[in-house]
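Only one protein chain is missing; all other protein chains are in place.
Think of it as A, B and C in the order they're written, each chain with its own count starting at 1.
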Amino acid sequence: MNLHEYQSKLRFGDFGIPIPRGKVAETPEQAYDAARELGGKVVVKAQVLTGGRGKAGGVRLAGTPDEARAHAQTILGMDIHGHTVHKVLIDPAADIQSEIYFGVTNDRGARLPVIICSSEGGIAIEEVAATMPDKVIRVRVKPEIGLRGYQVANIASNIGLPREHWKQFGQIAGALYKCYVESDATLAEINPLAVTPGGLLAVDGKMSIDDNALFRHPDLAALRDASADPPAEIEARAAELSYIKLDGAIGCMVNGAGLAMTTMDMTKLFGGAPANFLDIGGGASADKVAAALRIILSDPNVKAVLCNIFGGITRCDDVARGILAALEEVRMEQPMVVRLVGTNEDEGRQIIDESGLPNVIGATTLADAAKKAVEAAGREA
Amino acid sequence: MNLHEYQSKLRFGDFGIPIPRGKVAETPEQAYDAARELGGKVVVKAQVLTGGRGKAGGVRLAGTPDEARAHAQTILGMDIHGHTVHKVLIDPAADIQSEIYFGVTNDRGARLPVIICSSEGGIAIEEVAATMPDKVIRVRVKPEIGLRGYQVANIASNIGLPREHWKQFGQIAGALYKCYVESDATLAEINPLAVTPGGLLAVDGKMSIDDNALFRHPDLAALRDASADPPAEIEARAAELSYIKLDGAIGCMVNGAGLAMTTMDMTKLFGGAPANFLDIGGGASADKVAAALRIILSDPNVKAVLCNIFGGITRCDDVARGILAALEEVRMEQPMVVRLVGTNEDEGRQIIDESGLPNVIGATTLADAAKKAVEAAGREA
Amino acid sequence: MAIYIDKDTRVLVQGITGYQGRFHTYQMLEYGTQIVGGVTPGKGGEWAEGVPVFDTVETALEATGANASVIFVPAPFAADAIYEAIDAGLELVVCITEGIPVRDMINARRYIDQTGSRLIGPNCPGLLTPNQSKVGIIPGDIAIPGPVGIVSRSGTLTYEVVYALKNEGTGVSTCVGIGGDPINGTNFIDCLRAFEQDPATEKVVLIGEIGGTAEEEAAAYIKANMTKPVVSFVAGRTAPPGRTMGHAGAIVEGGRGTAEDKVKALEAAGVKVARHPEEIPDLLI
Partner (left out) sequence: MAIYIDKDTRVLVQGITGYQGRFHTYQMLEYGTQIVGGVTPGKGGEWAEGVPVFDTVETALEATGANASVIFVPAPFAADAIYEAIDAGLELVVCITEGIPVRDMINARRYIDQTGSRLIGPNCPGLLTPNQSKVGIIPGDIAIPGPVGIVSRSGTLTYEVVYALKNEGTGVSTCVGIGGDPINGTNFIDCLRAFEQDPATEKVVLIGEIGGTAEEEAAAYIKANMTKPVVSFVAGRTAPPGRTMGHAGAIVEGGRGTAEDKVKALEAAGVKVARHPEEIPDLLI
């Protein structure tokens, strides 16, 4: 789960990291009030869970409250890479002398948290890594002893940070690592960490929280902003399904992520294209299957549905019942290829067969199922 | 540094451990008010940093506010093993069905924190260990993974805790371990952890904090109650000296704990007895030496002083100057044996010699110094 | 012979009284696995599917002499179950549970590496040595005994492969699902090494997916160390970069870990890579 810039920075602030004393506005008038209260120049920043908002015009400098209102007027409601802007952050403009990148994430290969730091902040770290790899410092942290002061001194030395900032840099580094660990984050980054006449300042920030750990962070879970998510993804999350919309015509319903990807791959192999990734998970109930089918059919691009279930924990008869339940609510015009193999496969097939559904096509092997789905989608298109 | 019962329990409460909703009273009237506010039976408990207060009459049950006032009247000002009672805790009397001991300390041999638990709570755990060793459960904790739920289940099972209390017991165990770690404690114990009709309750508690870690716990350092400490120990702490009063006639001033103990041992070996343990530490300044001498001479039992310095970090000339400085303030009637060896020993001896102090006796070896001190104390006695 | 489990493996089920624990205990017993006990704190003394339940692994171990455990406890408590099994000294710990926080697994894996125990998973289907033992949730009837060792990051995709082999009359020595999480206890290389040494295994199937660099590392290992032929399949050629494809941890990180990269690395190591799972039996011939 990703946090907005303003949410991330407030959390950084809770851990003692210096952040701008900004305000969130949801209307141009609120932006005006915020700018007036802050005084001086402000930055109006779109709060959207996607990158590249600066280039998209979502970040603008305002010299007066009126200008702030005008910018907010422009930015609020703007669409940035498919995300609608509902909030802007009004931050006092900082007098930035130089910009540092400072982030924490997991190094999967080393199976350790890793600090990533660069003197070249203010731009995407991937860009720095690609163009100036020497400028990206990576320091792994052993969780049992945490980020050590000496490691921070090494980093400060490596990025050539002036010594008068070392002490504060050490505090910020320690605080960000603590924030990362205690938030069960998978990413916590400050970019830029600005060097200003008043010291270091976390001018922009981003956090991603491990979804699997939200059970122990109800405060963070409550920060989820689903307003920009497509309705299908919201419904999928509610039903505990993994769903990602894609551009093809074949709606896929599969149990297991690996098999789901394979099923997608095979539609492509046989000349089609998947409309989505959808994993109904292990031991899926009929309810879950029904939700999955509703979500798939809500995509107007879908010309055919491919349901591929290899029963293990999941029972084929549950899946069959789920399909029937969904079709009582949702009208399905498209053909559906159904392949049920494994636990209770006979019972599952029988339920489908006896339902007398007109558009249902049975399949034996995975290849057979994929070919039939591609053909069916082709006929419909 | 030891915390009072009421301080320990308040800290336990901060970590989510259920504690009685008691109140501290410094006068009988406050005790009356507290008992009236709490209602019902209360226990009036002397707050002193020593054990055995129950047997000494420092813990009494009161049925009414008047009775609570009367008990407080008796207990306040009481001397318990050399500690004067300045505060009482008024706790509601708990309906105790059984008593558990639950503590955390360090197992030095294993170099790990260890949980100690017993179904036989309410009495000193040393007694249980001596008389019913099977009833004392020890479970070591690996700090990098902390106290695990399964370890707590093992403990609950071993002490025969009824299952309806397991969940709460797990929460309390986790909280006490967390409290122990985050307080840099060397001991955190609940005794008894009472089983009551309303669940488990930390009826009595004790904490010792690692003095060396107080720098990172200003809140805990502020809880120090020196009111019962002898003035000499308070002055020693202020001067960063290690001082412990003993019963003999030879005041010892030594640098280094091991050498200080050895010097004490040698007074005994040659027929005397040490009046104190006093380590002036490494690199002691003249100020520190002066404070040390003042503290030694404040003990009326002291018949002779034995100053044994082996210069390493500590410089003999600094020590000599400290002695002279102290003697300008404090009148010393007793003879003082001075042995200065090591760094700047010649300069040190010269300072002492040139001062023309009448009572100062030089010594060469450690044995020579100890013998001379015993003789001098004997002459004075 | 086989790897990791065989007919003598004596298994405890941690979380035996839960829905999944109970269901799969029944399935494992039906298959012939020696399930010698179950563990659910607070339910010691009960029975589940004819198996005695204990409060703790320690007491279960004393009573049963188990040497392995399989974990079905919910994600918030799964790391604790792993520590309990490891601290009790079990040789093999199979964690089926999915959704364990990454931080829990980083810490657990560091801890396990200091012990002599082997963890399989988490978020894995477990192991199957046909006609001897199954520890986990792999449907037993989809495999027959034979000379092919299988190691996979996936669950149901593995079943497809095993089932396709059976349909062609090819059997399996041991099938190991190592799980799809970014941090797990046993990786491809551990299993490849074990299969290389296992006399019952003649050929190996490695089933990978996008994300991470485990397949690339496996390829390097195969090139340097494997004498037995390896056939592979990699899922996720059509997955868009930068998106997480479900809980499998299949993340394409900064251009690394694409299916193309993995296929290329494996082919360069002499591995035949199937275009789809049902091609695997042909490539094994």
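List of remarks:
Please note the rule applied: a residue touches a chain if its C-beta (ideal position, glycine included) is under 8 Å from a C-beta of that chain, and two chains touch if they have at least 3 such contacts.
Every value quoted in this text rests on a predicted model; they were computed, and no experiment measured them.
Here is the thing to keep in mind: the chain we left out touches A, B in the whole complex. Note on the undisplayed chain: of the listed residues A:Arg21, A:His81 or A:Arg148, the one touching it is A:Arg148.
Note that of B:Ile296, B:Val341, B:Val360 or B:Val374, the residue touching the chain absent from this view is B:Val341.
The missing chain, though absent from the display, is touched by one residue of B:Ser8, B:Gln30 or B:Asn255; that residue is B:Asn255. The missing chain lies against subunit A, touching residues 142, 144-145, 148-150, 153-154, 157, 163, 166. Listed for subunit B, the residues touching the missing chain in the whole complex are 106, 108-109, 111-113, 126, 129, 142-144, 181, 184, 186, 210, 212-213, 215-216, 242, 244, 246, 254-262, 264-269, 273-274, 277, 279, 281-283, 310-314, 341-343, 365-367, 370.
Assume only the chains that are shown with their structure count from here on.
When chain pairs are compared by contacting C-beta pairs, A-C ranks highest.
The chain with its Cα centre farthest from the Cα centre of subunit C is B.
Mean C-alpha position of subunit B lies 54 Å from that of subunit C. Within subunit B, the positions touching two or more other chains are listed as 144. Listed for subunit C are residues 107, 110, each touching two or more other chains.
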